[in-house]
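A single protein chain has been omitted from the complex, and every remaining protein chain is retained in its original position.
Order of writing sets the labels: A and B. Residues in every chain begin at 1.
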Amino acid sequence: METYSRRWFLGAAGATTLASAVGLTACGSSGGSGSSGTLTAFVYGDDAVKVQVKSVNRFNASAAAKKAGGKIKLEKVPGADYPAKLRTAMGSPNAPDIFFNWGGGSIKAYKDAGQLLDLTDILTSDSALKDGFLPSVISAGGLSGHNYGVPMRGMQPVILFYNKTLFAEHKLTAPTTWDQLLDINAKLKKAKITPFALGGKDIWPELMWLEYLTDRIGGPAVFDKIKNGDTSGWGDPAVLKAAQTVKQLIDDGAFGKGFSSVAYTNGGAPAVFAKGKAAMHLMGSWEYSTQLGKFPDFAKKDLGWCAFPTVEGGAGDIRNVVGNPTNYWSVNAHTGNKDAAIAFLRDSASKTYASELVANGDIPTTSNAEALLDKSPNPEFAKFQYQMVQQAPSFTLSWDQAVDPDVSTPMLTEINKLFVGQSTPEQFVSAVKGLK
Amino acid sequence: MSSTPVTGKGSARQGGARAGRPHAAWVLPGVLFFTFFAVAPMALAVYLSFTKWNGLGDPQPVGLDNWRRLLSDDRLIQSLTITVLLTVVSWAFQTVVSLLLGVWAAGRQRNRAILSAIFFVPFLLSSTAIALLFYALLDPNFGIIRQDTLGSTKGAFLAIVFVGGWQFIPFHTLIYQGGARQIPEVLYQAAAIDGAGRYRQFFSITLPQLRNTATTSSVLMIVGSLTYFETVLILTQGGPGTDTAILPYLMYEAGFKSYDFGYASAIATFLVVAATALSLLLVRLTGFGSMRSTREGM
């Protein structure tokens, strides 16, 4: 880019003069590379963000903030757009100092570009952080043995939620095998209830079905192989069988007719579920806090949950979990005030923070979490979730987070084509085999 | 700035002293500004199409990789087909409705004036607002039309055509209205004497006389249909599957979802080449350019 630098410089000079003359320069974030006074933190702006809002307020008023000489400004980035906004901001001089992420594949590009602060040493030396979290969760967010993230939200296993009241009305019990599930579907359809809510417009809720089915049919080894870069792993018969099973569900009307224009992120699918239009919803554990925020009565009275059923003849254990371990705060390597950033991260390890997560219906990944669960708005759900993760023989990271974005975007497109009937299970398999 | 009238070298060629000729350097600010913010980025897009760049750090040259991939990408053909189809269907829909409404609205009756004023209202909303309006109205569970409109290929396509028409027909009606009002009265009087009825007058006078208006309006529509990006982004996100992924959306997806900005730039370059070719073709076919540039005299 050498050839352009002079023009950019000239342009920069001109534009900056113009900017200061008109008074319209960036009024937003102060940027990772510059001033030390205020640090910007990007967070995914959903219902759970209130925990981070409190954390920031608490930190800004604390002695630690004064000592480090920095305050945090929280930037709530609207959900569906978050990854793209983070990328464009990180490529600009207005990059955030601290940012929410999913660990793994979601931060690899930033690590490769030298934009991530290596937190390995701090996480092993700082007592508050070191003893604060479950070691497995910290390492799950790392890359090749180094840690770049501090856990800041709850565990996020994918769970099969169901409407207890509807189930009781139709004399149904939560399924543990695929045949039971098909039986439930048939009964619900007879009663004119859509078996499953599905936010197909976002595509990643569709992905959850393939993730679990692949695990239950072929075991966790199938995706492990793919994740490690062996695209022939897509050729495993379990992937095809999972795709065929999905196809049968769709043809059978298990998701109703309109699922591909329903979104999760705008609250469509949760509303369909909460209003009793659909009886079950396969979703990450955050569904609980979403429902608690949007339809509190439903969350308290009607919401039931269970593990994804086994598939007859399949290799996967019913205790295997797919989902995200949690979300993380990472720190921009170019931040102007590392001390303040790290001091802020310490708040995520505090008991107050963990209690607030619990109060929001989340299960913190802190080492003291189990003791706090009784304070959860729903201790029963909290304990179920905690044990689910704790006892899981395997925890498969969401596929779209485990692989690079330039693979995950076309992968999601292929999944969507399978769900809307534009490709057959066989075509799906041959298409994803071609992704690299 | 000079305080005396400029009588520069241009005057000899024009054959006579012409006053009020500003110095050619007056174009500089505008030209530089436009070059910097529109032409240079275009050149930069061409350059980026030969690089790999994920938005972080500096672009790395990769030669023809992106272009090889683009030309063998099935989605390019699909996207091109959708873009052309969307353009043609939108053009037909908007032209027929705007022509009829425009000619009708050219009448001076009071009721027509009032209705015309109402017809114009959709154009006041931004494309984003209109896309949101129909997004809300078409929500399968909580909207007004509770069907899976956007989940089916045909439904999604027609929704985009309809929403585009809903927004832009008011504008094109206005153009046809202006055109129809300029048709000389005598033509109709002559036809009436010959005993031509209303519909024969429409086909033998109104339509031929609106040829130039139709050309202007069509060019605006066709070039404008490339900008249905917002509608696609908000209503369908290119779906179901990839069935409404027009070229600009394909580029957006490659750039801002896969962070493959090199590949996105290859699509963008292709888009510009296609748009330029389309404009030139239109100019050829319609004589639009000669109408204009004979008067530019350059």
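Convention: a contact is a pair of C-beta atoms (placed from the backbone, for glycine too) under 8 Å apart; a residue touches a chain by one contact, two chains touch by 3 or more.
Keep this in mind: contacts and distances are computed from a predicted model.
Novice: Out of "ABC transporter permease", "Ferredoxin-NADP reductase", "Succinate dehydrogenase cytochrome b subunit" or "Universal stress protein UspA", flag the one the UniProt entry gives for the chain missing from this complex.
Specialist: Per the UniProt record, that chain is "ABC transporter permease".
Novice: Given that one chain is not shown, what are the shown chains it touches?
Specialist: Missing chain, whole complex, touching shown chains: A, B.
Novice: For the full complex, which residue in B:70, B:101 or B:156 touches the chain that was left out?
Specialist: B:101
Novice: Check the options A:54, A:275 or A:334 and report the residue that touches the missing chain.
Specialist: With A:54, A:275 or A:334 as choices, the missing chain is touched by A:275.
Novice: Sort through A:77, A:150, A:197 or A:373 and give me the one touching the missing partner chain.
Specialist: A:77
Novice: Which positions on chain B touch the chain that was left off?
Specialist: Spelled out for chain B, the touching residues are 1-6, 8-10, 13-14, 18-24, 26-27, 29-31, 33-42, 44-45, 47-48, 97, 100-101, 103-109, 112-113, 115, 117-122, 124-129, 132-137, 139, 141-144, 166, 168, 171-172, 174-175, 177-182, 185, 188-189, 192, 198, 201, 213, 216-217, 219-221, 223-224, 226-227, 229-230, 234, 248, 251-252, 255-256, 261, 264-265, 268-269, 271-272, 275-276, 279, 288, 291-293, 295-298.
Novice: Residues of chain A in contact with the chain that isn't shown?
Specialist: 8, 11-12, 15-16, 18-19, 22, 24-29, 45, 75, 77-81, 85, 88-89, 91-94, 265-268, 271, 275, 294
Simple rule for what comes next: only the chains that are shown with their structure count from here on.
Novice: Distance-wise, how many Å sit between the C-alpha centres of chain A and chain B, to the nearest whole number?
Specialist: Once rounded, the distance between the two centres reads 39 Å.
Novice: Given the complex with chain A, which residues does chain B contribute to the contact?
Specialist: Of all residues in chain B, those touching chain A are 36, 40, 44, 54-59, 138-142, 147-151, 237, 239-243, 253, 256-260.
Novice: Note which residues of chain A are touching chain B in the complex, please.
Specialist: These residues of chain A touch chain B: 1, 4, 7, 11, 83-84, 87-88, 90-91, 109-110, 112-115, 200-201, 257-262, 268, 271-272, 275, 277, 405-406, 409-410, 413, 416-417, 420, 422-423.
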